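Below is a structure I'd like to ask you about.
Here the complex is missing a single protein chain, while all its other protein chains stay put.
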Amino acid sequence: MKKLCVMLMLAVFAFCAVSGMAEDRYLGVMLGTNVMSLDTNLATDGDSFEVIANCIDGLLQMDADGAAVPAIAESYDLSADGLTYTFHLRDTKWSNGDPVTANDFVFAWRRIAKEAGEYAYMLDEIGNIKGAAEIISKKTDDLTTLGVSAPDDKTFVVELNVPVSFFPSLMYFPTFYPINEKFYSSLEEGTYGTSPATFLSNGAFILEDYTPGTANLSVKKNADYWDAARVQLAGIKYQVVGSSDNALTAFRTGALDVVMISGNQVAAAEKDASLAQNLKVTGAGYMWYLSFSQTEKNAQGGKLANANLRLAITNAIDRDNLVDNYVMDGSLATYTAVPPQFAASSTTGKDFSADQEMFADYVGYDPEKALAYFEKAKEELGTDTFEFTMVYGNNEGDEVAKVAQAIKEDVEDALPGLTINLQPMTKAERLDKMQNDNYDIALTRWGPDYADPMTYLGMWVTNNSNNYGFWSNAEYDQLIADCTTGAYITDYDARWDAMYKAETLVLQEAVIAPLYTKANANLIVNGAENIQFHPVALNRVYKDTVLK
Amino acid sequence: MTKKIEQTAAPAAPYIPKKEDFVLLEHRDIHTDANFASQSYWKGVITHFFKNRRAVVGLVIITVILLLAVFGPVLNAYGYRDIVQYRNEKNKRVVAKGIAPQIPVLHRILTGEELEGNFAGYTFLFGTDDLGRDLWTRTWYGARVSLLIAFVTIIIDMIIGMSYGLISGYFGGIVDQLMQRFVEIANSVPRLVIVSVLAIFMPKGMGLVIVALLLTEWIGMSKIARAEMLKIKEQEYVLASRTLGARNGHIIFKEILPNTIGPIITQVMFSIPTAIFTEAFLSFVGVGIVLPQCSVGTLIEDGFNNITTLPYQILPPIFVLALLMLGFNFIGDGLREALAPKLEDM
Partner (left out) sequence: MTKYILKRLGMALLTLLIITFLLFLLVRIMPGNPFPSERMSDEQIANKRAEMGLDDPILTQFIRYMGNVLHGDFGKGTSLYNGAPIKTVLSTAISNSFRIGGMAILLGTAVGLLLGITAALNRGKFLDGFCTVFSILGVCVPSYVFLIFLQYTFSFKIPFFPYFFDNTRFAFSAVIPSISLSLFTMSTIARFTRNEMVEVFDSDYVRLAESKGMYGRDLVMKHVLRNALIPIVTVLAPLVVDLLTGALVVEKIYGINGIGKLMVDAIAGEGIDYNYVLALGILYSALYIGIMLLVDLLYGVLDPRIRVSAKGEEA
């Protein structure tokens, strides 16, 4: 028995030694949640998108600043009317040796439209691709009516209904990635992307080890990648980590090289000199905000339809306190309806929401002003006491419950007579409640799908499925329509101004109360450099990453 | 099958006694109650119980926890939902979050130095939580909820679980079959599913937690009671009672129950922590108590989020729970010995 133990131990050490060899060391990266799917039609979460993008290149890719630069498409032309994009593909290969052709894109895009999943809206509502809306809403079965075509193997043509100024930047979003049709059809139905054998890559990495539901997976370098010289990493080993505390220890043991921490663990890392140098805060893109239901059936007979009451609440919340004391991961207190740091003007290069003071008249922390609004609201509504329920998802991050409690304390302090009852629930139930308009106040979030303010502003149009407050304003609807399909689509700066006007409308009535823009506090091991972090679409890109 | 049973029940081979075999008896605690005959059963139980030192210690522990649960939060300047904070000169809020246990006076005496930090002058016996609330107050506040859960569990176990199991085991046959199939159904629907559905019809909160416990918490006890019943009901004295015409209720609760009390008490004790953690889980998914309220279970879960960074956060609630269990176990042991006096006590 003793002998066996010794031998076992020796074997283990030998194993450790082999796996620890420097030249082929994989980068150990933490994932916050399990990869839900590697099928671009089914994937809906950032972690899945990240892994897909490691393995598959789209027409264009992101550069370090988030701009769209050539990938599979060497170049593209835009017709004079702004309606037709012609992409010229370079010679690239799938990992089974097949060439990547324009038809792979046609096939993949048609499939997205036909399956009409979560992100199909990128084709019709956002990309405004000809024929997409009809297929997605099942008005037609004829997939050839989708405005995509492949005149030859190396040319891919997309036709749009209206000019879309940010269309090239959509091309790096996984929804628009190609799928090898021949390979896909050869698989048993429903097995695409469920194992390395059923998944093809044309990108920087090849899927090495994966089963659906797994907590760890790995990708290895693709030697046949068209830009193989650029890729330095031997591979990436992903590990799902369930808590921030565990992530911190995993980083300290060396089990992982890149982890995300939050709250107290950030505070601990900042205090520890050996860890502080590894800390890097990056924008995560999504904004947390309060949604107020304005319908009759909620909030004591629609009390929250009163704009002054909503303004009172939004001015009673100390956002600096939220981010400094409770979120603690470098998140930014936010006072605009479009969060900062993801949408820069292509003419001036200025971030759309760089100026957080812009709406200081309506959103801020000023208990006296809040009380003044509250007095007005009390007068208008003819009552002194209000009792609302605030719903939030308890499985959406450690900080959410803390933020909810801090908001409750702030608002109840500033507005005597108003009570906020907290109601934690699962995310599934929160979404259900919001979608069925069965809530008073909700603590919710939205992440940008593409680098344009419209990814937020589009939400508050009358009858939009994300307009959870059921606010309706004809002027606003007109402004947004002009920006997406109407007068402003060809005039970039005028469109930009119109969007500010729209944002003002949202905030002066406090349709929502913006809270903070989430950041990620990453710990990155010494020697790992050039990981690209982006707030939109792909959170982390490893094509340039070096691990010394 | 029958053959095999006979084999295993065959008499043992002759055993040659060794010297050390005799040690056991010498150490056995033989005590004789001179007044036994003159006392009533319950009076005997009580006398017996209080003569048991461990049982008394258990009683003291539970009493102290009860007292602290009632008065602990009041002994402190901070309420369970008060965030200890102030504004600094830049008008930024400074919150006393994540502070380790500190007693400034004691610190001065022990080290001769003053505490450092923004809240150096404050006394936090158990430290503070992530929001800057005093953990002493919250621990004892949470103990109230968990004590309630503990007592509810005891009642559910003793009333529903025990009767269900005893009846099922006693009658056997088709009654047993049906009752056991019902247990299987009740136990197999995931708790989260049933509670979410219940939450549609009744308000979330403590009431719902108790209903959730009522639905499944008795099952473990019923299984134990049934097993004991199956074991005992074939014994001679039961047969004798039945022949003498005793009614079923009398046989079950008067004749058999006292003889099953041992495992039943052990089961009650061990179902308490499970119930306390069930409450914490239900609260986490939003059907139990609602923040800023807390229970021992939710405090343990909150502390777990920072277990290596701020380990002191998880210690007080675990300590309270362990003490609670120790107390209950001592009482349980004492009760068992008191309720079923053996020959040696006569």
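By letter and in written order, the chains are A and B; residue numbering begins at 1 in each of them.
Criterion: contacts are C-beta pairs under 8 Å (C-beta built on N, C-alpha and C of every residue); 3 or more make two chains touch, one makes a residue touch a chain.
Bear in mind the structure is a predicted one, so any value in this text is a computation, not a measurement.
Taking every chain of the complex into account, the omitted one touches A, B. Among B:I194, B:L215, B:A246 or B:V290, the one in contact with the hidden chain is B:I194.
Of the listed residues B:V45, B:I224 or B:L335, the one in contact with the hidden chain in the full complex is B:I224. Considering the whole complex, the residue from A:L83, A:A116, A:A234 or A:A487 that touches the absent chain is A:A116. Take chain A: the residues that touch the chain left off the picture are 12, 15, 34, 36-39, 42, 44, 116-121, 136-138, 190-194, 211-216, 239-243, 246, 249-250, 252-253, 255, 395, 426-429, 431-433, 435, 446, 449, 465-466.
What chain B contributes to its contact with the hidden chain is residues 1, 4-6, 8-9, 12, 15, 17-18, 20-22, 24-25, 27, 29, 172-174, 176-177, 180-181, 184-185, 187-190, 192-194, 196-197, 199-200, 219-220, 223-224, 226-228, 230-231, 234-235, 262-263, 266-267, 269-270, 273-274, 277, 285, 300, 304, 307-308, 314, 318, 321-322, 325-326, 329, 333, 336, 342-344.
In this section, only the chains that are shown with their structure count from here on.
Those residues of chain B that touch chain A in the complex are listed here as 81, 83, 92-93, 95, 97-98, 130-132, 196, 204, 283-286, 290-292, 304-310. On chain A, the positions that touch chain B within their shared complex are 243-245, 248-249, 263-265, 267-268, 318, 320-321, 324-326, 394-395, 398, 401-402, 404-406, 408-409, 421-426, 429.
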